[in-house]
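All protein chains of the complex are present and in place, except for one that has been dropped.
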Amino acid sequence: MPPEGSVFAPRKPLSPQLKAGLAITGAIILLGLLAPWIAPHPWDTISMRTRFLPPNATYWLGTDEYGRDVLSRLLMGTRLSLAMGVGATAFSLAIGVPIGLAAGYFRGWIDEALMRAADVLMALPPIMLGLLVLAVTPPALWKTALAVGFVYVPQIARLARSVTLSLANEDFIQAAKARAESTSYILFREILPNAWPPLIVEASLRVTYAILLGSALSFLGLGAQPPSSDWGLMISEARSFLDRAPWIAFAPGLAMCLLVIGINLLGDGARERLDPRLKARVKA
Amino acid sequence: MAAYIARRIVLITLVLVAVSILVFAITTLLPANVAYLILGPFAPPEQVRALELKLGLNDPVWQQYLRWAGAFLSGDLGESTLMNRPIAPLLMEALGRSLVLTCVSFVLIAVIGIGLGVIAALRHGRPPDHTVSIATYLGIAVPEFFWAIVVIVIFAAWLGWLPASGYEPLSAGFAVWAKHLIAPTLTLVFGHLAHVSRLTRSSMIEVLQSPYVTAARAKGLPERVVVLHHALRNALLPSITVLALDFGRLMGGIVVVETIFAYPGLGRLVVFSIQNRDIPTLQAAILVVAAIYAFANLVADLLYAFLNPKIRFGRHAA
Amino acid sequence: MRKFLTLLALTCALAFVQALPSAAQGTLRVALGTTLSQLDPAKTTIGDEYVYVHLVFNGLSRIDPDMTVKPDLAESWSASDDLKTWTFKLRPGVKFHHGRALDADDVVATMKRILDPATGSRARTSLSMVDNVTAIDAQTVKFDLNIAYAGFADIFADRQLRIVPKDKLAELSTQPIGTGPFMFKSWSPGDRLELIKNPDYFEKGAPKLDGVTLRIVPESAARMAALESASVDLVWSMPYESVEKFKNHPNVRIDSVSTPTWDGVILNNERPPFNDVRVRQALALTIDKAAIVELALFGQGAPTFSPIPPSHPYFNKSLKFSPPDIAKARKLLAEAGYPNGFDVPMQVPQEREQRVRVGVTVRDMARAAGIRISIERVPFASYTANVAGKAQMYVDGYFARPTIDTAIHPFYYSQGSWNKQLWLYKDTRVDQLLDEARKTNDEAARKAIFEKFQAIVDETAPGIVAYSAAHVNGVSKKVEGFRSTPMQWLELKSVSLKP
Partner (left out) sequence: MLTIENLTVHYQVLGGAIEALTSVSLSATKGSTLALVGESGSGKSTVALAAMGLLPAEAKVISGRVLLERDDMLAMTPAARRALRGTRVSLVFQDPFSVLNPSLRIGEQVGETLVHHRGFSAAQAFARAVELLDEVGIVNPAAVARAYPHELSGGMRQRALIAGALAAEPELLILDEPTTALDVTIEAQILSLLERLRETRGLTMLFISHNLGVVRRIADEVAVLYAGEVVEQGRTQDVLRAPMHPYTKGLLAAIPRLGQKKTHLAAIPGRLPDLRSPPAGCRFQARCPFATPASAAPQTLLDLGERHVRCTNAAALRDAVWPAATPMPPDAARSAGETVVDVAGLSKSFTRSRGLLGALMPRLGRDELKAVDDVSLSIASGEVLGLVGESGSGKTTLGRTILRLIEPSAGTITIAGETVSGRPQRALVPMRRVAQIVFQNPDSSLNPRKTVRELLGRPIARFGLAPSGEIPSRINALLDLVRLPSHYAERYAHQMSGGEKQRVGIARALATNPRFIVCDEPVSALDVSVQAAIINLLADLRDRLGVAYLFISHDISVVAHLADKVAVMYRGKIVETGASDAIMNAPQHPYTRRLLDAVPRLDDGAD
């Protein structure tokens, strides 16, 4: 328990964890953004002559069963995986945060009703709920993103609720009430700006869950469709060739591994930095 | 306490009723015609219409739901449209196998996850901590189906140690039975260790810094007593909640793992019935999963209450 | 802790020791990729089910691996001169698995059941020419046809037309009973089907095996691993991508046979844009069939024009597989009103890897001419309900049929039963040719008819029939006497296991 120093302390330097997370995630995002320009070969053009080439000087990560360049596919797939993760998470934030705010702020029957509804959705494992939702319509990547987002709405709502519950007891909320602020002002101008940090941290971790769940759904045939280079689909298609051409499956596997670890490092590091005592995630 | 359990059971029942409505609603949206599925694709339209009438498929959805729910409650789970067999025995068989798989995995996850978490916390910031972190990250960073294939390729195809897939009943001998469990269990355990171990680690670190642990040290208690007697018990409380969530995640994990390892359990039944639009089977299977999930949470809460005197004894001050 | 480890080691050791003899003597373990959804032979629809059907049931006739039709439950048959009345004489002394002797009433009951629309058998269309079926005596059955049909006896080798006992119809989907070399023992959906030897099988000395276990292993990697680690003896219909791996394997051999089984891109001839023959031709002009064989089948097949395989005597050798002509394709598209090409979705069956690869390959080829295809994977099970005969464009494939007529007529005749489920193709020249073929018994004339037919469908392109695929089984070298059949079921009557 070090004594409090001066309040004008210079900003804390970044922890190594956070630095590593930022570097990995940033690099992957950058590669994804630049993919169409830096991909060395077309990602979806079939070439009879170049099938199953191991990594070499022309094809750095080798080629797949259609003779397509694995590196180019991987780079293009970065965008899909990121879009999947970020899209799904944005959707669950957009729905879950207002629900959580309302439940945590109004308490009472609104809280009960919303949280029991969340219980209903949470009573099913996410993958089964995703399967059910997706079984209703023909598959497409954006639908998978929405379904995955939908599946995680209750968890985001719960987190937003628990953050709101603790914030609603803060005196600055009482101060806002004491000047007759409207409910929407209190929710969106007083509470929400303070609820963002833990929500964003949680959301960044959700991005990895969403990518993994999305790829599992892809594996089961819902979601990305061939010849898409979605990482999950790449792994799932390449698994038949694992013993013959392991690079086809391992390249996206390792990429996904890196991205997930990068985001986790980033999220954990950010959480520790923002508030070492923040443990809301446990409850979510 | 009894009142608490009663209250929870009533709540669980309500949730299950709501889940059944939700599942029923989604399945009625599925692009499939039950009569058509029963009769097969070559049935003439007039036959389909007649069966629809007989099954009441043209009745309002809520009537269909009530009929289904009533039958369900009286133990009649209906018949699989695809396999033309009663669902109940089918489901029970699959459930039994899945429970074996999930329970074995769960116990291993709990023991290994908590163990690793405690080790990492005690060696906080040092090599063992980082090793545990990286290993458990790897487990969650790659989809289960990837690890499953790796396990198959390594242990079944290359080394030939384990059967590649399938299930053998206990009647085939304990060793054979156990051997078929190893690969799917390995995959499930590896994919689910991270949550428990990371949470145990962080709550253990926190507890080790808590005033009562400092107080215990101030009393000059041996470190072993401080860690095991004072810290671990409190550090485990949040882990229990996460373990309950993990049980639910396992129920999700079996969807993929059972599919790959051809383990004929509940997860495969769900995928199979979704892919084949076997709606009565799907409805029953999903409801069973939800019920297990809900009761796992109840058990966790009760265990939590049991280990946490604050809840166990209510709030009456002496 | 040490105690626990010892126990663990012991358990593992035990497991390994037990694993070896668990290959029970005389029981062949077969891995299938898809779970069976039907045990009632009349209602079966997928190859995995046909494997089981062929082991447990017999038809009046049968097709041997050399594609010749032989008597099976029928000892002999005869047709009237107008080819409209057919009489079958049953083999004496055949017993069902429950002990009762087969008689003519069983045959009548089986056929009536299939002909009853309420049964919902896909084989009803195969019997559409049957007006009446009657038992003359206990060993004789008579069929009255409404058309002349030369190949009528051959039909009965087909999968759904196997004879079932009249007194056990209700139990067919739970406790099926047949006359085949193996008897149903148990079925655990999604896991395994266990069959045991039928000691009273009418062919003496068969079967040699004590039983057959059909294991359901959907994941192909797991099937391969199981074969390699000898936990199954035979992988039925091995995925083409894995053939390479077992080329020089010490314990496993690849048993391959070319078949009339074909895959292709089905185009809906009644819906735009493929209702315009020029669009279909344009698509066909983009396709390199040899490349498809290589990419989708890893070389295990041969390009073809129609369901008639290159190995068949009727195959039209004068036709050529012309290389892609994108310029011409674009010109045709422009003429049809698509100067900039068009976008079209294409369904592919999720669990049929080689058909997915056909789709991916065709997508890439068609793109050059401006036909922009987006692929949608659909569970194979919902194919018949939602895709077949409805979608604009999809990839599908069909197993070998017992005869050329059953392989062509239902698919290309304008009123053909499969045609309605497929491309809705209509060409009067083809109708005339197929009518003619049914009435002709002369081989050379038939050959000429079918060669002409192939030229017409190649030109009018109701769809892209890409290839005739080989049927490949992965077989442990312990298995003796096994030969793959083009019908893609398993002939296990004379198979035995080396100890």
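To keep things simple, chains are lettered A, B and C as they appear, and every chain counts its residues starting from 1.
Definition applied: a contact is a pair of C-beta atoms (placed from the backbone, for glycine too) under 8 Å apart; a residue touches a chain by one contact, two chains touch by 3 or more.
Keep in mind that what you see is a predicted model, and the values were worked out from it rather than measured.
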Omitted chain: which shown chains does it touch?
A, B
Of the residues A:17, A:50 or A:194, I need the one that contacts the missing chain.
A:194
Touching the absent chain when the full complex is considered, from B:11, B:29, B:57 or B:154:
B:11
Extract the touching residues of chain A with respect to the undisplayed chain.
1-10, 12-13, 15, 109, 112, 116, 170-172, 174-175, 177-181, 190, 193-194
Per the touch rule stated above, chain B touches the missing chain via residues 3, 7, 10-11, 209-212, 214-222, 225, 229-230, 233-234, 307-310, 313, 315-318
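Methods note: only the chains that are shown with their structure count from here on.
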Innermost chain by mean C-alpha position
B
When the C-alpha atoms of chain A and chain C are each averaged to a single point, how far apart are the two points in Å?
44
Residue numbers of chain C (touch at least two other chains):
221, 350, 379
What are the residues of chain B that contact at least two other chains?
31, 149, 153, 157, 259, 275
Considering only the defined contacts, which chain C positions touch chain A in the complex?
220-221, 239, 241-242, 244-245, 291, 294-295, 348, 350-351, 353, 356-357, 359-361, 363-365, 374-379
Applying the document's contact rule, which stretches of chain A touch chain B when the two form their complex?
116-117, 119-128, 131-133, 135-137, 208, 212, 215-216, 219-221, 232, 235-236, 239, 242-243, 249, 253, 256-261, 264, 279, 282-283
Would you mind writing out the residues of chain B in touch with chain C in their complex?
31-33, 36-37, 39-44, 47, 82-85, 90, 93-94, 148-149, 152-153, 156-157, 160-161, 163-167, 172-176, 178-179, 259-262, 264, 268-269, 272, 275-277
